[in-house]
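Okay, structure first, notes after.
A single protein chain has been omitted; all remaining protein chains appear in their positions.
Just so it is clear, A, B and C label the chains in written order, and each chain counts residues from 1 on its own.
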Amino acid sequence: MPKPQAVISVICAIALSTALAAQPKPRARDLGVPFDGVPGPNNAITDVKGVEVGHTTLISGDGSLKVGVGPVRTGVTAVLPRGKNSTDAVFAAWFTLNGNGEMTGTTWVEDSGFLDGPVMITNTHSVGVVRDAVIGWKVRNGHPDMEGYWWSLPVVAETWDGYLNDINGFHVKPEDAIHALDSAHSGPVEEGSVGGGTGMICNQFKGGIGTSSRVLDAKDGGYTVGVLVQCNYGSRDELRVAGVPVGREIPEHKAYEQDQDTGSIIVVVATDAPLIPTQLKRVARRVSLGLGRDGSYSGDGSGDIFIAFSTANGGAVAAKGAHPINVLTNDALDPIFLATVRATEEAVINAMVAAGTMTGINNHKVIGLPHDKLREVLKEYNRLAK
Amino acid sequence: MPKPQAVISVICAIALSTALAAQPKPRARDLGVPFDGVPGPNNAITDVKGVEVGHTTLISGDGSLKVGVGPVRTGVTAVLPRGKNSTDAVFAAWFTLNGNGEMTGTTWVEDSGFLDGPVMITNTHSVGVVRDAVIGWKVRNGHPDMEGYWWSLPVVAETWDGYLNDINGFHVKPEDAIHALDSAHSGPVEEGSVGGGTGMICNQFKGGIGTSSRVLDAKDGGYTVGVLVQCNYGSRDELRVAGVPVGREIPEHKAYEQDQDTGSIIVVVATDAPLIPTQLKRVARRVSLGLGRDGSYSGDGSGDIFIAFSTANGGAVAAKGAHPINVLTNDALDPIFLATVRATEEAVINAMVAAGTMTGINNHKVIGLPHDKLREVLKEYNRLAK
Amino acid sequence: MPKPQAVISVICAIALSTALAAQPKPRARDLGVPFDGVPGPNNAITDVKGVEVGHTTLISGDGSLKVGVGPVRTGVTAVLPRGKNSTDAVFAAWFTLNGNGEMTGTTWVEDSGFLDGPVMITNTHSVGVVRDAVIGWKVRNGHPDMEGYWWSLPVVAETWDGYLNDINGFHVKPEDAIHALDSAHSGPVEEGSVGGGTGMICNQFKGGIGTSSRVLDAKDGGYTVGVLVQCNYGSRDELRVAGVPVGREIPEHKAYEQDQDTGSIIVVVATDAPLIPTQLKRVARRVSLGLGRDGSYSGDGSGDIFIAFSTANGGAVAAKGAHPINVLTNDALDPIFLATVRATEEAVINAMVAAGTMTGINNHKVIGLPHDKLREVLKEYNRLAK
Partner (left out) sequence: MPKPQAVISVICAIALSTALAAQPKPRARDLGVPFDGVPGPNNAITDVKGVEVGHTTLISGDGSLKVGVGPVRTGVTAVLPRGKNSTDAVFAAWFTLNGNGEMTGTTWVEDSGFLDGPVMITNTHSVGVVRDAVIGWKVRNGHPDMEGYWWSLPVVAETWDGYLNDINGFHVKPEDAIHALDSAHSGPVEEGSVGGGTGMICNQFKGGIGTSSRVLDAKDGGYTVGVLVQCNYGSRDELRVAGVPVGREIPEHKAYEQDQDTGSIIVVVATDAPLIPTQLKRVARRVSLGLGRDGSYSGDGSGDIFIAFSTANGGAVAAKGAHPINVLTNDALDPIFLATVRATEEAVINAMVAAGTMTGINNHKVIGLPHDKLREVLKEYNRLAK
């Protein structure tokens, strides 16, 4: 049974979501940030059919509390490639730009070419609890079976939220992971200080979850590419928004005294294009180029780990012997590569735009990217779209 | 506070250890298996100065019990490169021969070149609990500090014991991980059905933990190479002992009906030779050749993951700016490569020799490698050393 | 126009081939070496339908000649996945066990997942001339086209024959590469001191080209796996034949004073099983286990580089957009892995069995593995098959 605190947090999260739904927050495009390419209907990873996203957001206590008790500013995000009711795997591959982070389950993704279950994202010190909880969730849902002959190697990633969250209090519980899974849904995705992104910091502004998507031209196959980031990396000075040196123009109120590229970023790329793992690894590697556009130099302290999957070829993992699959020719990859770069570039900015100012442990305060100031700077550089 | 069952398990483990110490079991060499090269005083990974090993062995219930309750045939093994009282890191690298397994923490080992903490080995479904427990143990020992500004990415590996153990009962608890850490010691290492290896199966015989070491000639630097395996892989038919087709000569009582190379093997290689990560990755890759000598073909279902570290260059991770370290020239690596191959070859056989017959969940029974029969076969092939 | 020397060499090679065909040499199996599994009709890589192999063998001058003039003990071997008349690519992947060697073209094999052309093998200092010659050969055969809009990244590998061959005399010429390509054929493959393997040394015996194959059971899909090696690695002491310490039992006449694992081995694995690149990389990695069975420890000076390809899915590289291919389920890979290990193990022994004693530069003499002595040793260890 969940502990009272967690229940409250969950209720709180649901309440917050409802509130957010009632009053939609502007996204980067709404503020006039110019991005290239055509997004899907939700401009979200869920534009790739079948993909569901769920968050558990844990916020409690004020900034004066003590280590081990709180304050709590953390959570769990679940990305389910085929939704929570499917046990079918997807072709997948991963890539590390800088390895100061964790993504469990990747040795088997690498060798099998499959992602068999959700991608979970949480804080650095809660990867274990989330990992084992995913196995428990699978067992309860009949996969692996009760005889225990199957095994599971869940994919769980993290970024570090200890500047705002009592990370050594280990506040994420198994039921929080399961709630993220069970509440996953298609459609619009909550962004900013939600789920695993609750306590994150990005370019010294408040960061968190961001998402974006691109739909390819019909002549390029009409595929969709969706990206979701848990954004916790970056120095203020290097931040570029649509190429504009926004970070340097808004130097105030940096989270840390030193303007290092600390933190990390986890990126999930989904597509319905029929790609095999060799190709998906190349897609995952393109995430670096999107981060490059935003100014990242991927500091030593950053865990910049990316995973890409294709929802095409359902049933491939369960097929017996030699069986047919669909594959896109390498010659047709360029629009997918470009869509990945663009959606990554935008998802990071979306995360910052959505996340408001937050105060956490030791009364640390991290400001949200100020919307008006962002528009001013873009205008100054003749890059305001509207 | 630990739960009663776990306390009993720990007590049980201690009692078992004591019993084992009182009545030393023969090892492969004692049975006349011929191996090349000169082992260290304990023929164990602990022959590398500073390395400590601890086990928590969890055995309870008989074969008739139900999923979720037991029987319990599992545990945790901890390998501490510089002992449990050091917070100093070691240069390290890892390699995957087949990726159907888990070793957390490896993206940062890969990029930093350091292993900062213990290597833990447990069952597949308990990696998470052990991982987070290691962080808790570090926090309590002042690393990372109480402000939470440091983070930790523990290295935890696994093999699957669900044929004997109620793996979906999640019987490993945080205190079991901590006991393995706190009880780690230098000197002789318990082998067979202990620690993480408690419920493992190797070449369809009972498997588990095995270890071995080699000491290089003075002209080659006099370095020590130590290997520890958690051995859970292999088909009976392919098993070779000192090149002799032992598996095919002892076809009786296979654990599974099908003689597949299922299971996995985790291998830890330690050395005091001053190697940098580039070189340690090459050492880790040589583990494959040792397994090749034992007949492995590394089946699709196997998680064959290896990590190698060097205890030389203490203080390197904490040094500031440019600082001196010692490095062995590449030209001098051959004896270390050969020692790695030989110690791996022997550690696997040691694991099987040490592990006796065990009955577990659903009354599954796995026989220990019969010592007399092993000697007979070796003699038949003119390979019995004594 | 070819230079006279090269023409003579080519004629010489053809004459040698004819002589060899007239008087078939015994292979390892013929001598009673026991190997597991069922080979194809030629026990050669050409048992995989479509695969063709061609050699150019360059032998001239006696041991007294000078650097830059001769003696010449070298050549080129070509492996054509779909034969010399096809321009269709194959799915492929590669793996390096130890990197002290060269295989050009591998970055594109890695990323594209295709091998688009032959695998060429020659000596270390002739990789360049062979590489560019392959492009010339493709241009002349209309691929890439005369507009030059296509490019080519040939795969050319090497091992070092400078102990017998005047390697710094650069005796391999473009026409030698082209002859190897144009003379490629299906059916039996010449082994020993031929083609790229002409001047090679293996376990301090004369080495060179070796090959072997396995045919899977119908229940496992009935696929064929073929292996070809250019074998130039290994220490005498570590050599095992069918698990028997043959090297230590025949310590006489080592090529070098020091018994190091110098040299290198290039291994090509072919199969008609419908594998995608992710799977072929796993196949390539299994070559290590076959070498492990033969006693390799992959010394620092060794270039142990392997490439694996699948002849299934013809036309995949040229297909447009999304197109169907066949893929084998991962669950069915084990017999292919095992076949790869076994065929590798045998191909190396075949290379040594086929290669007779040779004298080269500076009157260096390298003895062939003595057949009678090999049989004696196998018998002593109760491992002689007939």
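Going forward, contacts are C-beta pairs under 8 Å (C-beta built on N, C-alpha and C of every residue); 3 or more make two chains touch, one makes a residue touch a chain.
It should be emphasised that the depicted structure is a prediction, and the values quoted were computed from it without experimental measurement.
Enquirer: Write down which of C:I305, C:L369 or C:L384 is the residue touching the left-out chain.
Expert: Result: among the candidates, C:I305 touches the missing chain.
Enquirer: Hey, which of C:F35, C:F91 or C:W160 is the one touching the hidden chain?
Expert: Here the residue in touch with the unshown chain is C:W160.
Enquirer: Among C:D47, C:E102, C:E191 or C:D294, which one is in touch with the chain left out?
Expert: Reading the full complex, the residue touching the unseen chain is C:E102.
Enquirer: Just to verify: which one of C:V129, C:V194, C:I209 or C:V229 makes contact with the chain not shown?
Expert: In the complete complex, the chain left out is touched by residue C:V129.
Enquirer: Given that one chain is not shown, which residue among B:S112, B:S186 or B:N350 touches it?
Expert: B:S112
Enquirer: Residue-wise, where is subunit B in contact with the chain that is not depicted?
Expert: 111-114, 221, 273-274, 276-279, 282, 316-317, 319-332
Enquirer: In the complete complex, the non-displayed chain touches which residues of subunit A?
Expert: Given the touch definition above, subunit A has residues 97-98, 238, 240, 242-245, 260-261, 282, 285-286, 288-293, 295-300, 330-331, 333-334, 337-338, 340-341, 380-383 touching the missing chain.
Enquirer: To test your reading of the contact rule: which positions on subunit C touch the chain that is missing from view?
Expert: 67, 96, 98-112, 124-133, 135-136, 139, 144, 146-149, 151-153, 156, 160, 162-163, 166-168, 170, 303, 305, 361-362
The working rule: only the chains that are shown with their structure count from here on.
Enquirer: Please report how many Å separate the Cα centroid of subunit A from that of subunit C, as a whole number.
Expert: Roughly 47 Å, centre to centre.
Enquirer: Please output the residue numbers of subunit C that touch at least 2 other chains, ranges allowed.
Expert: In subunit C, 282, 330-331 touch at least two other chains.
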